[in-house]
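Below you'll find the structure, written out as C-alpha cells, and then a few comments.
Only one protein chain is missing; all other protein chains are in place.
Our next item is subunit A:
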Amino acid sequence: MLRHFLIPSFLILSSFSTPELDSAPFTDDPWDLDGPCQKYVEKFAYYQAEMVACATNWSIPPKVCTNCYQNYINFKTYEFETKNLNNVFSLDNRTCSQVIYDNYLLSYSSDISTALTSKIWEKSRCDSCVTITWSLHDNKSAPTFTDRTIQFQQRLYEWRNCVVNYTSGDVLDPKMVPNDPFLTPEDLKNSSKICNECKSEFDELYKFYWKIYTTPDVDFCVDVETTMNDTIHLWDDVWQCAERQDRNRDLFGIMVTFATLMLLTALFYAASYIQGGGQQRNLVRYSRLSDPRGQRSRLLSSGISDADLVHRFVSSTVPPIHQMR
C-alpha cells in the first residue's frame, strides 16, 4: 500500500515542471480578449485532469484519500494560484482571476474544482485519514496520515502477513479484491487453516476498527472503510471464517426474565382487580333532584330571619347589632 502512496506522488512531483506546460497556451485565439489568461487555464486543466484521473483509477473500490492526496494538493495549490492572479490582466484590463471565476453562463473549471473538492474529497471524508497542513503561498503543503489510519494499516499488514504465510505466495494481491477469478480452489482449501492461524490478528484488526467505527464523531475515511469491508467480506464470505454468536447461550436468562415479568404483570393486574373497584361514588341526576334539604334549604331562604326582619324595620331608631347578640 505504501508503494501506492509513494509512486504516483513521486510522478506528480517530478511533473511539476513538465515541459509541455511551459509551452502553453496551446490554443491561441487572436480574437480572444482573454488571451493572456489562457495559459493559466490550461495549466489548471492539467492539474485537474491529474486529479480526475487518479480518482477514477481508484474508484473501485473508492480509495482516493490515501492514493490521490498529492494530486489533490497540487490541484488545490494551483486553484489558489488562479484565484490570486491579480497581476495578470486580460486585454480589457480585468484580472485573470476575474476572467476565470467571474464567468458568465458557465464556468467549467470552477464546476470541476467544486466537484473535485466537495463531491470527491470531502464526501470521502478524507480529512479523517489525511491531514493536510496547507501552505498555499509557498507551495509547501504537507500531508500527514492520522494516527488511527497508520495504526489500522499496521494491523492490516500484520493480518495480511499472517495470511501470506499460510498461502501460496501470490495470494495477497488478487485477494485484495474478493470474488477474484484468480482465487484458486487450493486457496479455498487453505481457508480453514487461515481461519485458525490468523484469527487473533483478524480479531485485533476488527476490534480496533469496530471501536473507532462505532464511536460517534470519530471516523475513518472511505478508503479505510472499503478496505475493511472487503477484508471482512473476504474473511466472512469467501473464506467463511466467521462464527456466529451463539444465541442459545443467552436463551436461559431471557426465558427467566420473560417468565418473571409475565408473572408480575399477571399478578399485579389480578390483584388490582380483586382488591380495587370498591369505591362508591355519589352519582346525581340533576333532572331528578328533589328539593333541597337541611342546611342548603336554609341557605336558599332569605337571610332575613324573623329577628332580622324586626331589626330591619326598627333599625332606623334602635342602634343596631349589639342587642342582637
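The rule we apply is simple: a contact is a pair of C-beta atoms (placed from the backbone, for glycine too) under 8 Å apart; a residue touches a chain by one contact, two chains touch by 3 or more; residues count from 1.
Operating definition for what follows: contacts and distances are computed from a predicted model.
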Statement: Choosing from "N-acetyltransferase 5", "Chloride channel protein", "Large ribosomal subunit protein bL9m" or "Probable D-lactate dehydrogenase, mitochondrial", the absent chain's UniProt record names it "Chloride channel protein"
Message: One chain isn't shown here. Among A:I60, A:L105 or A:L299, which residue touches it?
response: A:L299
Query: Can you list where subunit A touches the absent chain?
result: 206, 210-211, 213-216, 219, 225, 229, 232-233, 235-236, 242-254, 257-258, 261, 264-265, 268-269, 272-273, 275-277, 279-297, 299-304, 306, 308-309, 313, 320-321, 324-325
